[in-house]
Structure formats: structure tokens, C-alpha cells
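Taking it in order: structure first as C-alpha cells, then the write-up.
In this view, the complex is presented without one of its protein chains, the others remaining in place.
Per-chain numbering from 1; labels A, B and C assigned in written order.
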């Protein structure tokens, strides 16, 4: 088993300058620790709770920032698309395009994304069982793209809460596609604040370690230099100055887990 | 309180002829029983489990069928849209456009739908608490449209199951917008069959009566002359020949419930 | 189908005087409305959140109060038992003995209760599916008692919340035992207050009507003259002065529902 890949960055492209600062910090820490790294940010938050919430710079401006990050830091990029027309231009710049959880059943978006031949990160919707991911994989395969990643991010647990079913990882790993863990969004408390989701960032380490103990292909993480003032999902963001100690622990646990032989039960 | 409105029809426009046959039957039964009626069908099932599932005739052909139903039977029409570009042309033909549950947080779709000034039916996503519907209502209001309907269709309950929280109706009624109940989709068992959702149509009457006992604005119902051979969601569809006895009971219960005075507790 | 039976009373026997007052009021209202009636109260609350919570008068004193109520008002009595030794003496006085939800899997308690030959009310545990009630019924049957009632009181829905799955009633009705609905405890919000459960008594009417729309054998209800000062479960208790208008609506809905023919789907 390969060491884990970090899909790490920021929730939304708050500004070109902040994106550059954060990419620099991520690159510095992951190079130091020897962790394969993909920069993540969104150019548009298309499903905020409020119409007045910050959405980001949009596709054109976002792609420019991604190009600058790529050329400056020489890192692959992941971002999410929300409409079929966004898939092709996005895939010209970024390396991995992401199917959002709420949209994971939208056939037209799947088709448009598949056609780009980019690597696809499929967020598991909060309303789907791990076994149901098979249907989405098949859609992509039938549309001619099998460069697929499955991404856990928690399941609905009553109202305004998510729970991560650790047993879902091994079920999804049976598909033989890489499975990664979006620990940040799994920490959300949907509808937990007046106008947006709340989160449990103080529990990031614990939840991430549980996920890494499953022997998975990657970790998806959002951080922010000042989470309390982040423009989106601050309550789930890891403070940027904790990135290095956090990843040190993650890497050690990943290495230990992948050193274990399989116990057939 | 006004008598309930029936938003009734078929899941997907399987053919022009079947749509006409079903509209005729719905009109006949609802006229006989004195139930205000809106014809429902989808021109595209954009989120089927499989890429090979039947999706419907598409927007252009679908709107032609809706026009023929309108002119033949003189009934209002409701259908769902999935992409922002579909909102305006659809609203030129149909009377109520529906925001799908999985898409209920997509701001661009909300904006495009709001702008049409059509009546909007907002399906409550399986992952949202009733209190969270307030955010979606506010989005529409801020976009200049307050002709809004809220539609319950069940909440995630573990994997592959939905439950209808009857306490959610009164919470949503506090918004002072009409609340309706999609009994058909609440009967789904998501991921319950190899390639699609299973359903519990044998329990349609019980669940619908529970919903009508909440004193609500309408019932949303899909039926089919031959549910076992329906092209989508047959396991949830009411057999068309049960429509009249079903609605007789529904109407009586609605009338009784709305004759009750409010008991302030 | 027979008209519904009311299993109504108070949570815990706060005092002999209050019990007499409440029994008198229940008898008066149910006689006026022609509703078969069973008086309910607990002599011991054996599973309060806090050791300091009021538990009630205990078995001996409780049975004396029940005897006085029986002889004064000539009504059958239901109460719950928590330990095997309580079953026999309790069944000498009361008519229906109740198996608490948390204890519904305790075989020794089941056996002791079965042996009394009293009618048994089995509370469905919050952690059991409706189909699992079959196991508990079989235990009682094998222990020689088939005078059994199944009682719905809500299912765990995430943390600190319960939901009533209306589809469970018809599943339990297939056992051919009477199914009743404990609307009061289904209104609990477990752990919702610092030292005890919270509740949603303002929604009693809505939830009870949904349950009665299922065509069931009875309603289980707790009320209190001053719910805010009740010694247990006040947040779920119906104010006693609402009993008559509440039962008027319940009775009408029950009658309408049972006038409906079966629609075979």
C-alpha cells in the first residue's frame, strides 16, 4: 500500500494572496514530511445556506489563481465543479475534479466530468450507504473514465449532525478504487449556526487518526490561518499553524497501519 | 384552512399517450371528488442510480406534452428542473416548478427558478432538519419570489431507509408557507434494489393518512397503471386503479382535520 | 375494528390526592365521550436520569392507591414493573402490567410477568425495529401468556431525539396483537435538559392524530394539571384542562379511520 496523499488547502479561494500563502505553507510542510500533496480550493461555493454568503471568485478568476499556484509551486490541484459546463475548462487547469456530495447522483454532471479524462474525486453523499457508491462508480466507468477516487465525509445522524461510520471504509475499499477521507467536512454540524453549518475543529486530530487507522489512500483537509474569520466553514478548519504537528502524527499512524499484515477473519 | 390540493401524476413522462391517459384519469377522479388538482410528471430524471436508467423525453418534448395536457384538460402543471437554464422555458409552460431535494441548496438554481415568478415547490432534502428550510425560503425571498411551497419527503434514517418525522410539519407550517407531503417518495427505500431504490407502496394509505392528519396544504402522489413495470420508482407508485378509493379516504380525513379547532398547549 | 381504548393518567403517583383528582377527571371526560378507559400511573420511576429525582411512593403504597382508584371509579388499571418480584403482587391489583422499553429484552422479567396471566403492555424499545417485536411476543407466548399489547413510543433518531416511524404500526399490526401508541413518551427529547429529558408537549395533538390515523387499538397518554411543576416528564405531559378537547378530536379521527374500508395495494 502506498503512503497517503494529502488533498489539502482552503475551503474557498478567499483571495489570490491568501491562496498563495496557504499553498506555500502546505508545500513547505508536506515537502518537509515527505507527503505527496495536492492543493485544494473551491472557486465557487454553490450551495451556501444564505444567498449573501461569500461564494468565491468564480470559475475564470479561480482558474487563474490555480494556474499561478501550479506554476509557482509545481503541485497538482483539486477543485469541485457544480455544473456540467464547468467540467471541461476546469479540467484543462486542474488535475483532479471533484463531484460534490449533494450532486453525486446528477447524471449530466457525472457525464461531463467523465469526458474530461481528469481524475475524479467522488464525495460520498451524506444520504448514501457505502455500498451505494458502486452505482456512481459504474456511471463514470460506463462514461469512459475509471480514474476514480471515493471520498468519505460522514453520514446523516438525526438532525444537524454527521457521524463517520468507520466500517464504510473497508466496504468502499472493496471496489479497488482509492478511498480518501475528508475529515474537515465530516466535522460539520449542519445547520448548527444561524446562517451556516457549525463544526467541531477541536476534534480534528481524533477523527483524522481514526480514519487513517483504516489504511486509506488519502486525507482531505481544509485549514485556515484564522478559522474564526474564515469566509466559509471556519468552524471545521484546522488552524494553519497546527498543520505541521498534525501531519506528523497522521503520517506516523499511516505508516504504522500500512506496515500491518492483513488478518483474514 | 383550505382543502388540500392534489399534486398528482406520474414519476416520469414515459410516453405522451400514457401521460394523457393518466391525466384523464386524475382529472376524472379529482373532479368527481371535488379536489383541486395539479398534474405532475418529470421530463427528465436527472439523478437515476444507473446511467442506463430511463430518463424521460427531455425538456423540449416534455414541454410539448405538458402543453397538450394543459390545453386538453385545463389543469395546472408541476414539474421539476435540475439546471438553471431549464427554469425559464419550463415556467413558460408549467405553473409550479419544483426544486429537487438533492439540489435544494444550489444557489444558482434557486436564483434562476425565483426569477421566473412561477410558484416554487421546494422539496425538503433528506439531509435537512425542518428548521433548516428557513434558509432556502429566505434565498427565494431575497431573490424576489415568495410564491413558495415546502414539501416533506422523509429524512435519512440509517442506511437505505427514510422516516417521516410527523413533528416536522408543524415546524414548517410556522413559516406560514403552504406545506405539502410527498407520500410517494417518502415510501422509498434508497439503494434497496440492485440498480435503483426500492419502495413500500403497500403502505401508501397509512403514511398518507398520517400526513393528512397534520392539516396540510396538499398531497403529492405518483401512481402508475402497472407499477411493477413503471420505468422509475414503481415500488413507490400507487396503482392507478386505487386512486379513487384512496383519495376518498384522504379527502374525508383532510376535511375532518381541518374542522378541528386549534388546541393551544 | 373496535374503538380505541385510552390508557391515560399520570406519569408517577405524585400523591394519593393528585391521583384521585386525576382519575376522577379522566373518568368524567371518557364517560362523557364514550371512550373505554384504563387508568395509568407508575408507583416507581426506576430509571430517572438522577439519583435525586422523585421516584414515587413505591410498590406497597402504590398498590394501595390503585386499589382505592379501582374501588372508587371502577376502572381497570395499568402500571409498569421493573423487577421480576414486582410482577405477581402488582398483577393482583392492576389489570394490565407494562414491560418498560429499556427492559423489553430482559427474559426473567418477561417470564415473571407472563406467569401472572395479566394482560401485558409491551413498550417497544427505542432501539428496536418494529419487526423485532416478534421476538418479545414469542417469549411471552412460550411462557404461556398471549394477552399481549404492543406499544409504540418512538425510535432513536441521532442523539437526544426520537422519531415515530408511522410505517411501524402496520408492521406490528401484522402480528394480530393490539397495537397502541404512547404519544407522550414519543414526545420526549432524551437528555434534553440538564438533569432529565425534555419534551414537546405543544405537539401532542399533531403526533397523536398521526398515530390515530393508523387505525390502532389504543392511545397511551399522560397529563398533569400543572406540567411545568410535574415531578417527572412534565415537558411531555398534556395539561389536564386540555384533555376533553383533545380526546374529542382523537375520537372523531379514530371513528373516521375505522370507517374506512381496506384498500389492498
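Throughout what follows, a residue touches a chain if its C-beta (ideal position, glycine included) is under 8 Å from a C-beta of that chain, and two chains touch if they have at least 3 such contacts.
Worth saying up front: this structure is predicted, and the values here are computed from it rather than measured.
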For this session: Specify the shown partners of the omitted chain in the complete complex.
Result: A, B, C
Seminar exercise, completed: Cross-chain touch to the chain not pictured, restricted to C:92, C:142 or C:241, is C:142
Exercise. Which residue among B:73, B:159 or B:260 touches the omitted chain?
Worked result: B:159
Seminar exercise, completed: Of the candidates A:33, A:88 or A:213, the residue in contact with the absent chain is A:213
Exercise. Who touches the missing chain here, C:25, C:106 or C:175?
Worked result: C:106
Seminar exercise, completed: Omitted-chain footprint on chain A covers residues 155, 157, 163-167, 169-170, 200-207, 209-215, 238-239, 242, 245-246, 249, 252-253, 256-257, 260-261, 263, 265
For this session: Spell out, residue by residue, where the missing chain touches chain B.
Result: 157-161
For this session: Mind listing the chain C residues that contact the chain we can't see here?
Result: 46-52, 55, 82-84, 102-103, 105-108, 110-111, 125-129, 131-132, 135, 138-139, 142-143, 155-156, 159-160, 190-191, 195
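Note that only the chains that are shown with their structure count from here on.
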For this session: Would you mind pulling out the distance in Å between where the CA atoms of chain A average out and where those of chain B do?
Result: 33
Exercise. Chain A to chain C: how many Å between their CA centres?
Worked result: 48
For this session: Starting from the mean Cα coordinates of chain B and chain C, work out the distance between those two points in Å.
Result: 36
Problem set entry | Set of chain B residues in contact with two or more other chains | 155
